[in-house]
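Yeah, one chain of the complex is gone here, protein chain that is, but the others are all in their spots.
Our next item is subunit A:
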Amino acid sequence: MTALLLGALGLTLSLVVPGVLAGARWPDRAPVAAVALWQSITLAGVLCALGVVLAGPQELVGELGADRPAGAAALVFALVVATVIIGRLLVSLVRVSLRSRARRSRHRLLVDLLDTAERHGELPAEVPAGLRVLDGELPFAYCLPGRSPRVVLTGGALRVLDAAQVAAVIAHEQAHLRYRHDVVMESFTAFYRAVPGPLRSRAPLDAVHLLLEMVADDAARRRCGAAPLRGALALLGDAVSPDAPADLGDAAAERRRRLDRLAVSDRPSATVLLTLVAVLGAAALLVLPTVIVVLPWLDRALSAWPL
């Protein structure tokens, strides 16, 4: 019974819930809490899978009324599968983080060699330490996370943005670096790659990415105001989109959402309430699989208590 319950919960968490949450619009107003909720949904899904594996075989043997060797074999089988699941996740995590570390360090080397920041007088007076300028016409900006982080702007971005907009873009990228959004993204990427094909879903990956952009937008808005950030978003987006293919519709929609939420300022009380509800939900999700496993066991243990 335990295994069935956990299985149903796990499938719901990995197949149904992501679609619903990805379609919801409230996370735009409390992106930090929504990221926490996504993390707990993913982790609870893993816990459910482990629970099924550990409880399932023994329960099955119990139902069939088999003898001791079968029970022992079932237990061994369960442990092996659980170990494989955990091992797969860990291997995927190590692989993803090694790969991005290698890519970053190569990228950092080249961007340092090509840097032309000294020749750009239009940069803000106090240039942050890790700022680099790439001489290219394509206007965009990005950051290179890690122990020695960089914020990279192209010459094209400096040409289309005014000083306040440049400051807003830098603030946005620095928020990514400060809150280590790369670690959050890496964990979701690792999970995505570890899950077998039919069960895997892009929804968490894409939703969390957008939410992290919103978190960085909020940090930039607090430091530089909403207007320059909106301006920068519109200008940098338009600069890339003219001959954009159809599947960039997603990117345009994502930008629309970011622009829309920057146009209004929420009442703090509403945000606090949403955040509270989402965080409580996240905590409950993590507790649920544990309770499902532990309760029957506790029940049995109590009934066997010699009093």
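Here is the rule we go by: a contact is a pair of C-beta atoms (placed from the backbone, for glycine too) under 8 Å apart; a residue touches a chain by one contact, two chains touch by 3 or more; residues count from 1.
Going forward, contacts and distances are computed from a predicted model.
Enquirer: What protein name does the UniProt record of the undisplayed chain give, "Transcriptional regulator", "4Fe-4S ferredoxin", "Dipeptide transport system ATP-binding protein" or "XdhC family protein"?
Expert: The chain we cannot see is, by its UniProt record, "Transcriptional regulator".
Enquirer: For a quick check of understanding: of A:Met1, A:Val16 or A:Leu110, which residue touches the chain that isn't displayed?
Expert: Checking the options A:Met1, A:Val16 or A:Leu110, the one contacting the hidden chain is A:Leu110.
Enquirer: Quickly run down the residues of subunit A that touch the omitted chain.
Expert: Considering the whole complex, subunit A reaches the absent chain at 96, 99-101, 103-104, 107, 109-115, 134-138, 140-145, 152, 154, 156, 169, 172-173, 176, 181-182, 185-186, 188-189, 192-193, 202, 205, 209-210, 212-213, 232-233, 236-237, 240, 243-245, 247-248, 250-251, 254-255.
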